[in-house]
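Left out: one protein chain. Kept in place: all the others.
Here is chain A:
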Amino acid sequence: MSRPERSKRERAARIRELLSTDGRHVAENVEPFNEGRYRRYAEMADTESYRTAARRIKEDAIERLPELVEEVTVTVEGNGGTVYLADDADDARRYVREVAAANDVRSAVKGKSMTTEEIALNEELESAGVAVHETDLAEFVLQLADEEASHIATPAVHKSREEIAALFDSVYDLDEPLETPEELTRFASDVLLERVKEADLGITGANFVTADTGTIALVTNEGNARKSAVTPPTTVAVAGIEKIVPSLADLPPFLNLIGPSGSGQDITAYVSFFTPPVASPAIDFDSPDTPGFGDADEREFHLVLVDNGRMQMREDDQLRETLYCVRCGACANSCANFQQVGGHAFGGETYSGGIATGWEAGVHGTDAAGEFNDLCTGCTRCVNACPVKIDIPWINTVVRDRLNRGASPGSFDSIVEGLTPDEEPPGLDAGKRLFGNVETLARWGSRTAPLSNAVAGSAIGRRVLERVAGVDSRRELPTFAGTTFREWFDARDGDGPDDPTRTAVLYPDVYTNHVQVERGKAAVRVLESLGVDVVVPTVRSSGRAPFSQGMVRTAEKHAEAVTEALNPEIDGGRDVVVVEPSDLAMFRDDYRHLLDEETRTTLAEHSYDLFEYVYGLLENGADATDLSDAAKRRDGETKLAYHSHCQQRTLGVETYTEAVLERLGYDVVSSEVECCGMAGSFGYKLEYYDLSVAVGERLRAQFTTPETADRRVVASGTSCVEQLDSLLARRAEHPIRVVDPADTESRDR
């Protein structure tokens, strides 16, 4: 069951509303999680080896899953528990209801478990007359408020302290209103203590289930899960089958990572290793004077392993990775869009954040991801955050492609269709098709400039673009250059170095070629001044644009064409230097999804970020006099505010820009935000314009402090420059223009 598809305007209105309600608290609440994760990941000497080990263990576990399900069943039953393998949500619900009925359960307490929400367990038990009490404080708040989780790990992240206080006051009709976090915590845990004492059944999830010992590992902070698991005589643990790992000895890498990745803590307060049925006796608070400790005890334990689409996900080469997810929420915390709106916008029926697309598509069906999938801009900031190295942007791209292909014909526009022959189905959203074919558009734009710019800039032009393709009319559109970068290069007299130290292709990406032409010219001059023989061949755009729109087959065609043009140059000894970071990310990373290994490796291993390349040249003794002279000419303007590109940061190459600029005498302050908010075409879209501006606000704030307000602004990505231009009163430009030896002091781009 998917939410009804909302029109773009309705979606925009919904996002605007969430920006002003949930969004205000989400950003504030997840910020410490983010900061803690960055801090701890940097602090631990073995972060990368833990991530590699965790990934390998999950790959192995999912590979051997059927065998592990059998093993854990034998183990748990050997320990004295019962295991039920539920095919789907219905099956799992029915089983737990029957366990409750067989034990005359009237009241149950439950620890936080997303899987029980996935199968809608509470509703089932309530309908059978069992009161279910959520004991996790955040889940308790949501149960009282009758709201859905907005985050997979910290589900009430959209609520403020004041809202919680008002909720408690209205539900419990308090004499004295509660104010401080301490008072609220004390009140809630006192209420819940009574529920725990009277419960006949304890329900928990499981972070890990170990096949060799039948141990349920629970990673918690509050202690509610410990109480819920140990107090009532009967316990049920509900776990997705993907939670099984081969051995208890496999857990350390996960446990070292999950505190930092989830909540920015070095480690959570509790990691429980229960191997039920446990020897600790149940406590019967209805018989307050009967001692129970010290005696053997009869406990009942049921492990419900939920399939509900997971075995099919395991067979799906693209969705399989989702099963490695440990549900820590790092992908949500690190996501600039999520921070602004939370999981009520960036989420489906059960799951939220970047990985939700994989989970929703897998357990509820592809359409369940349709409403929120576009909120992943592919910025890749979550990739290095994920403790099990899931390629979350790729999962979003794949599902977007599936959604595109499933889209029904009828909504498309024949003019756009005719203009942009691609590999996609007729029903594709016109906006996606327009942005996905930006190369065609840019070619037309340059050929017909300045007419194209005048048409696109006219009121009528903007209305048509908004109506047909959903391009928000509040956005300034890029201005196409009449003479492209390649045309400029070809028309130039050969001024290359006489005795080059290296030879390189400067990749003419679509933006450098048609819009930000000056940065291309500057790059050529910089490279030549450092002794590089530069060529600028005719080559297609990288395919980043269609890839972002989920037009995977179209992107594949681009990838093939690009490597057909560039790989022979590489074989001839040329390096490939890339100005646009999102294109470098295609060459180095994303092409592995689109090309065979050999073809893509050749390009990946010989492509360089422009400043990474310059840095390498300088390290190898290139003469930087021309560049330093450029720096000297700007006396009094050596202070820069630099915003690197999100994908540049994921690749770890943003430091080269800072290093080169500093080496040349600049004083650089770098932004510390996940994303500028523009994210390629995202910020142009009618439904996401407001969100894009809201995300950009943090960057604007960082570049308008007393320390940064007078600094010249430089940014590596095209869309970052466009976003900065709309956010700030001063213009932004690519950093290569700062060190351009043939500087003209021109600010035109």
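Rule of thumb we're sticking to: contacts are C-beta pairs under 8 Å (C-beta built on N, C-alpha and C of every residue); 3 or more make two chains touch, one makes a residue touch a chain; residues count from 1.
Everything below uses one rule, namely that contacts and distances are computed from a predicted model.
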UniProt names the one chain left off this complex as which of "Urea ABC transporter, permease protein UrtC", "Multicomponent Na+:H+ antiporter subunit D", "L-lactate dehydrogenase complex protein LldG" or "C2H2-type domain-containing protein"? "L-lactate dehydrogenase complex protein LldG"
Among A:Ile15, A:Ala188 or A:Leu699, which one touches the chain that has been omitted from the display? A:Ala188
Across A:Ala249, A:Leu451 or A:Ala709, the one contacting the chain not displayed is A:Ala249
Just name the one of A:Ala138, A:Ala239 or A:Ala332 that touches the chain not displayed here. A:Ala138
Tell me where the left-out chain touches chain A, residue by residue. 29, 32, 79, 135-138, 141, 154, 156, 160-161, 164, 181-182, 184-186, 188-189, 192-193, 197, 213, 215, 221-224, 226-227, 230-231, 247-249, 251-252, 255-256, 263, 266-281, 283-285, 287-297
